[in-house]
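Note that one protein chain is taken out, while the other chains of the complex remain in position.
Lettered A, B and C in written order, each chain numbered from 1.
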Amino acid sequence: MADGARYHASENGSGVATLTKQDFVSGQETRWCPGCGDYAVLAAVQEFLPELGLPLERIVFVTGIGCAGRFAYYMNTYGLHGIHGRAPALATGLAVSRPDLSVWALGGDGDMLSIGGNHLIHALRRNIPIKILVLNNQVYGLTKGQTSPTSELGKVTKSTPFGSEDQPFNPLALALGAGASFVARTVDRDRHHVIEVLRAASEHPGAAFVEIYHNCPIFNDEAYAALTDKDTKDAHQIRLEHGLPIRFGAERERGVARRPDGSLAIVEVADAGEDALLVHDAHRADPSMAFALAHLSQRVSEPTPIGVFRAVERPVHGESSREELEAAHEAIGPGELEALLHGGATWTVES
Amino acid sequence: MADGARYHASENGSGVATLTKQDFVSGQETRWCPGCGDYAVLAAVQEFLPELGLPLERIVFVTGIGCAGRFAYYMNTYGLHGIHGRAPALATGLAVSRPDLSVWALGGDGDMLSIGGNHLIHALRRNIPIKILVLNNQVYGLTKGQTSPTSELGKVTKSTPFGSEDQPFNPLALALGAGASFVARTVDRDRHHVIEVLRAASEHPGAAFVEIYHNCPIFNDEAYAALTDKDTKDAHQIRLEHGLPIRFGAERERGVARRPDGSLAIVEVADAGEDALLVHDAHRADPSMAFALAHLSQRVSEPTPIGVFRAVERPVHGESSREELEAAHEAIGPGELEALLHGGATWTVES
Amino acid sequence: MSRTVDKDRVVIRIAGDSGDGMQLAGGRFTDATAVFGNDLATAPSYPAEVRAPAGTLRGVSAFQIHFASRDILTPGDRPNVLVAMNPAALKSNVDTLESGATIVVNDDAFSKRNLAKAGYDANPLEDGSLSEFRVYRVPMTSMTVKATESIEGVSSRDGARAKNLFALGVLSWMYGRPVEVTEEWIERKFANRGAILTANLAAFHAGYNFGETADLLDVRYRVKPAALRPGTYRNVDGTTATALGLIAASVTSGLPLLFASYPITPASELLHELARQRSLGVRTIQAEDEIAAANMALGAAFGGQLGVTATSGPGMDLKAETIGLAVALELPMVIVDVQRAGPSTGMPTKPESADLLMALYGRHGESPLPVIAAATPAHCFDAALEAVRLAVDYRTPVILLSDAFLANSSEPWLIPNIEDLPRIDPRFAQGPNLDGEFLPYLRDERLARPWAIPGTIGLAHRIGGLEKEDGTGNISYDPENHARMTSLRAEKVRGIARDIAPLEVDHEDGAELLVLGWGSSYGPITAGARRVRERGGKVAAAHLFHLNPLPANTGEVLRSYRRVLVAETNTGQLSQIVRAEFLVDAESFTKLEGKPLLAAELEREILERL
Partner (left out) sequence: MSRTVDKDRVVIRIAGDSGDGMQLAGGRFTDATAVFGNDLATAPSYPAEVRAPAGTLRGVSAFQIHFASRDILTPGDRPNVLVAMNPAALKSNVDTLESGATIVVNDDAFSKRNLAKAGYDANPLEDGSLSEFRVYRVPMTSMTVKATESIEGVSSRDGARAKNLFALGVLSWMYGRPVEVTEEWIERKFANRGAILTANLAAFHAGYNFGETADLLDVRYRVKPAALRPGTYRNVDGTTATALGLIAASVTSGLPLLFASYPITPASELLHELARQRSLGVRTIQAEDEIAAANMALGAAFGGQLGVTATSGPGMDLKAETIGLAVALELPMVIVDVQRAGPSTGMPTKPESADLLMALYGRHGESPLPVIAAATPAHCFDAALEAVRLAVDYRTPVILLSDAFLANSSEPWLIPNIEDLPRIDPRFAQGPNLDGEFLPYLRDERLARPWAIPGTIGLAHRIGGLEKEDGTGNISYDPENHARMTSLRAEKVRGIARDIAPLEVDHEDGAELLVLGWGSSYGPITAGARRVRERGGKVAAAHLFHLNPLPANTGEVLRSYRRVLVAETNTGQLSQIVRAEFLVDAESFTKLEGKPLLAAELEREILERL
């Protein structure tokens, strides 16, 4: 018979209250290249997780294949390192059947957007209760430097020696187009921001899509330098904060406003006036504004919004059936099974 | 050696000038259910094709599996009935290697958006020169009535007897999110409109995404009734026309305008004034307005925009290398091959 | 007055347009037959298209039932009786009839137009072309209309629609089926639809009474109840039996069932069947594709659930990589392959059992796993339970092979006692397993590894598809470790041979020929062999339920016969396996027509070899 209790076995488990970053570090030696942005993301995730207030046994990292995919091994949680591109599907099976767990699906830009693109958009559409982290370095790291679906047009890589012929995905736009209920972006070198975004994602009841720009010093070094270098950072990071007018720059001297034709533009606050600035509303039901913000910059060399673009509540897959299923599973026993087997027209042959 | 000429073999082929609808009807008996919307779409396509001005031998229909997928058999063109979901990938291989052809990829909502979703979004991102027709009946027809990725939340089907738990895709939004350069929607019962949209798609130099609402009288009857019924049609069809203010209704008494917060709303023209109406601009580089229009209606029972949402030019996959490749292929012969084989360091062993 | 003839067994086929309700009539006849106590087997056949034009050959839907006063094994090769509701139904079935068969036609439907639609130049009822048959012309439509015309709220169109129940009435009379079973069903089914209920009852009675009173039908047949094993029975098709087996496994193991699948004929029915069982704790997901479905099932397995996915051939191709991952992860998982005729899209509605080698080898690298095949519709129940048992006990994906024939055919099923079901114990890891540490790849005596599920304190661990160090499960590129792990994985699966029933032989003294089968060839082989024996031939038969590993005694059995004949609906896949494994010069009887084997074909093949 089902041991319903095991779902809650760890409730008073590993001393939740006192968990620290170190508790989330697994014994395995990290094997990324020196200087890889994945280290920073890993550290931020480990630093953030104690906040969840969950015993580490209730957290699962499901990853795909790629440098980023190695993540699973470095977390002292349950971890499932799947095959290339399928992490969202593995995570879906796990999350809908084990709603007591905190399930994180993580992969690279190739893993999640190239081979895994379909699972990603369907998980978002379905609003599966998983947190999806896409570690975007705009290149294939593990396979040593081919173009990825986020590599820019004209990019020269091993597989595109004459330059890529393809326009890259705008991952946030794709997620919004798929109907994502939560969409955010952050960048590896800004640990506090990463943690803020992780927090928001973890608080979101459905599928949360988080793009994390991260640097691959080996195959695509400094792709996000404008966003992270001390000198250029302020001028490039447009931090979205719900309820606040969108301003940025060292002196917060620039901002985002709507043009008369409805499109968004970057303006000088001094010229446009504070009132002209767009007030960021992540909770708007219509995703169109978030979509427009996602298109504000075409290249990371331009001022680029980061933060939570969208966070709206809508039915979470599995929620509506959850209680019925759990109750059913608790209740079912030999009697119910007997009744099931004897369903339909039966007849008896006497001995 | 390559017979470069064969690409053009049919230039003066089947009497292009005089092709008629009937020339595009294959001998095979159509095997859709009586009343299926696919018949209307087929007829419209066959009626439209002579306009292309191409000999029928230069046209190829590549289809997936599903009722819609049978399309390939009914067209007196070259036809490739692939496997489930892969038509965009098959068509990609064909179109990039044979730019002299007019390649159409066609499939149902399940074929193109469920199993084939990834190929679809990548073909759109890459701007492959193919015309993609998604015949959306919001259900799985061929497999006899399961939910599809466009079935509405709560939909009861054979696979969802308690109602679907998933929000459907907004196919246009997904296509826009993927970076599609051409996005349109039409509806089976309006032959003229279908043809108009096909014409626009065929004139578009890159990937054209066309959603065609069509009725499945067997498993999802009258899903689009509001859009097609005589009585309700005018009140529900919002026809988008580039350069014109967006108006609809029997008396064109309603229209689409922008709210102060930037979102779109349906207004009474009398109240809002003509000048307040949104002038449709399909050529706008930023896809955000098209995206907002795609979200104007959440259900087909609401007024729903049809027509060309977006049509912008951007680099077509394969164009930049096309000439070089063709020239190379024309030029290459034993001498070039010899040079290639002898590339790198060689040495000779004397006899 | 009609005379009554005793018969051992009868094969009836009811055919009509797909709108004529033939499956319903067949199903009702089956229920009555089952309750009456005959052994039986049924097989439906549907048009390939969703809605083919009415009256055409393509639009014919048929239902065949074989019932007998003794146990039977197949839905029958050649019907003795055909009920044809229109000319197309007659035309597309007449060739399959045994010579001298009885044909009952709905005379009203033999209009010029319908004859033309069916491609008849002349009316076959009148041109003598049916002279080898005994033909009864019954104006079923008009008689049904007449029987229902006085019922208020029932138009003559409504009435005509009930003609399938009229036909059912006729057949019920001819074979002395208990009428109450059908009456009760009609009453239940149309409980809230007054006039329709009355009309259907009236049509049924009219048909029955027509037999009783009309002089036309001059024979009745009596097929005595069969002496079946005592117990409670129900009629099940392979789809239902599989669903019940999976649910039973879920209940007895305590593992909640997560069934993820992508629709595909003929596997979709299993999804439909299970989707309705929410109240039994079954969760189903219609995934975006087969790859996702397999991964969802595997993800659930990681979480400690019974993860199951089902598909047919093309979908199996897509699941291969994920199944390989499950082999590496050593997690329990069941993959049901309802085989259909290939290659590629092939003939989606037609049965064929040609996925065996794919089940065994259809993944890159060395990735062995257990493969089980269901033999009959009812056996799908046991096969599903066995698949789960092996998956859970050995922490391995298991492929369960069924096929389009088994999925749709039905037969009586002796409902087992719950206590007799195999015990399946998940044996979740509860704590450290070596010196206070937890080693996720430390194996037990079956070579199975611990199943430690998220939520279990102290057992957090990380596993994946990269080669793993023996014991710890850490990533390892060590050459000897890889050799060891490869052989441990193989050894684990091979070891299952100790844990399954030996190959049983239905032997006959003096038999030198053994007929070996797997999957749905069970019925025709057993029936074929029986017929040979009835004719005095000596033959042995054996059936493989486990295809990997093979039962431990398989080689011994095969080598003890002078000749071995393997019968299968593929080009000789099992034959190839036993030849390679045991170096026996197995012969093949193969058939690739998108149809099940027939007992008569087996009879012929065996006789040729005696």
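Here are some notes:
Convention: a contact is a pair of C-beta atoms (placed from the backbone, for glycine too) under 8 Å apart; a residue touches a chain by one contact, two chains touch by 3 or more.
This structure is a prediction, so every number in the text was calculated from the model and none was measured.
Touch with the chain omitted from the figure is made, among B:Ala68, B:Ile83 or B:Leu240, by B:Ile83.
In the full complex, subunit A touches the hidden chain at residues 31-34, 65, 67, 83-85, 110, 114-115, 117, 140-144, 146-147, 149, 158-162, 218. Listed for subunit C, the residues touching the missing chain in the whole complex are 48, 312-314, 316-318, 320-321, 324-325, 327-329, 337, 339, 341-348, 350, 352, 354-355, 357-358, 360-367, 464-467, 477, 479-480, 482-483, 486-487, 489-490, 570-571, 576-577, 579-581, 583, 585, 591-595. For subunit B, the residues in touch with the chain missing from this view are 1-3, 6-10, 13-14, 26, 28, 55-63, 65, 72-73, 75-83, 86, 89-98, 100-101, 118-119, 122, 318, 321, 324-326, 328-329, 332-334, 336-338, 340-351.
Please note the rule applied: only the chains that are shown with their structure count from here on.
In this structure, the chain pairs A-C and B-C differ in their number of contacting C-beta pairs, and the larger number is found at A-C.
A separation of 30 Å divides the Cα centre of subunit A from that of subunit B. Note on chain placement: the centre of subunit A and the centre of subunit C lie 43 Å apart, centres being C-alpha means.
Shown for subunit C are the residues in touch with two or more other chains, namely 278, 288-289. Along subunit A, residues 118, 122, 318, 321 each make contact with two or more other chains.
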